[in-house]
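Note that one protein chain of the assembly has been removed; the remaining protein chains are unaltered in position.
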Amino acid sequence: MKRIHSRSPSNKFWIAVFAAVIVLCIAFILLSKMFSGHVAVITQDGKEIAQIDLSRVTESYTIPLEGNVILVEPGAIRMHSANCPDQICVHQGVLHDTGRIVCLPNRVIIEMKHTKTQADAKAG
Amino acid sequence: MNKTKRVALDAVLAAIALLLFIVEAQMPPLTSIPGIKIGLANVVTLFAVYYCGKKDTAAILFVRVALGAIFAGNLSTFLYSFCGACFCFLITCLLARFFRKKVWVLSVFGAAAHNTGQLLAASVFMQTISVFWYLPYLLIAAVCSGAFTGLCTQFILNRIQNRKDIGQ
Partner (left out) sequence: MRCIVWKNKTALLVVFCLLLCCCGCGQNKKETIHFFSMDTIMDITAYGDSGEALQLARDTIESLDAALNAADPQSAVSVLKDGDVLPKIISEPLETAQAIAAQTNGALDLTLYPLSDAWGFFTKEYRVPSAKEIRSLLQSRGSFTVRDGVYACTAGTKLDLGSVAKGYAADCAVQTLRENGVNSAILALGGNVQTLGTKPDGSDWVVSVADPLQPDETVCNLRVGETAVVTSGSYQRNFTQDGKTYHHILSPQTGMPAESGLLSVTVLCENGAMADGLSTALFVLGAEGIKELYERHVFSFDALVITEDRSVYITDGLTDRVEMTDETYTQPKPLK
């Protein structure tokens, strides 16, 4: 018994191992936050339809929704077309890393995740 | 220990575990991330592994998870905690022989296994693997809470082993 005990790693060893695990996890969390600035979240009527990491898109494709078509390109996302009269969302252009596109009539939101802005809200 | 004593001890332990589980369920969540908790009931599980053996531990664990879901949860919490408990139990039993004297290390492994099991259940249940982004958070939580419950267990075991009259 005593021999096994002396051969098994000490408490200090395990503390070091677990501390390393914590540090690795924190590093991973921070890194993933830094690099996931290009994830677009698409919702319609409050329901999430898709989450797309734009940095991993290699070929353009479209996502047809009720009333809207979203165009996903490498590193960018935009509203390709909409069946509403004012076309505001189509004219809002392309999103890369921040901001959002909203289609009011069809209740579609394309929003970049982890959008970091200085302001808490925007008036106007 | 005869059979009657064993059944009685298992029942008492299951009751204590259930109580801890329910009390903890009433407390406000520690963080905004779901699934992070101290896991006080794990103290009983660990104690049972050392003191009663694996079969009894499995029984206590199952009773606690099933009754816990009835008293303080629903079907989905049952599925999650059942998967978590299974993983935790398997890992604990596998590693128990290596950590006879380092309950807290075993406990950390158990907690990590428990959280991983819950995530697996969640990913199957919700048909998505994106829940695994939570894994680093849960691992950090597992190290902290596992060490805590492990040390608690170590404390209790010491007390009992120093007083041979109890439980014999």
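Which chain is which? They are A and B, in the order written, and residues in each are numbered from 1.
Here is the rule we go by: a residue touches a chain if its C-beta (ideal position, glycine included) is under 8 Å from a C-beta of that chain, and two chains touch if they have at least 3 such contacts.
For clarity, every value in this text was computed on a predicted model and none was experimentally measured.
Engineer: In the full complex, which of B:48, B:121 or B:147 touches the chain missing from this view?
Structural biologist: B:147
Engineer: Identify the residues of subunit A touching the omitted chain, counting contacts across the whole complex.
Structural biologist: 5, 11, 43, 46, 85-86, 92-93, 99, 102, 104, 107, 109, 111, 117-124
Engineer: To test your reading of the contact rule: which positions on subunit B touch the chain that is missing from view?
Structural biologist: Within subunit B, the residues that touch the unshown chain are 28-32, 36, 38, 101-104, 140-141, 144-145, 147-148, 151-152, 154-155, 157-158, 161-162.
The rule is short, and it goes like this: only the chains that are shown with their structure count from here on.
Engineer: Using mean CA coordinates as chain centres, what's the gap between subunit A and subunit B in Å?
Structural biologist: Averaging C-alpha atoms per chain gives centres 34 Å apart.
Engineer: Going by the contact rule at the top, pick out the subunit B residues touching subunit A in the complex.
Structural biologist: 98-99, 101-102, 104-105, 108, 130, 133, 136-137, 139-140, 143, 147
Engineer: Taking the touch rule as given, give the residues of subunit A at its contact with subunit B in the complex, in rising order.
Structural biologist: 5, 8, 11, 14, 18, 21-22, 24-26, 28-29, 32, 51
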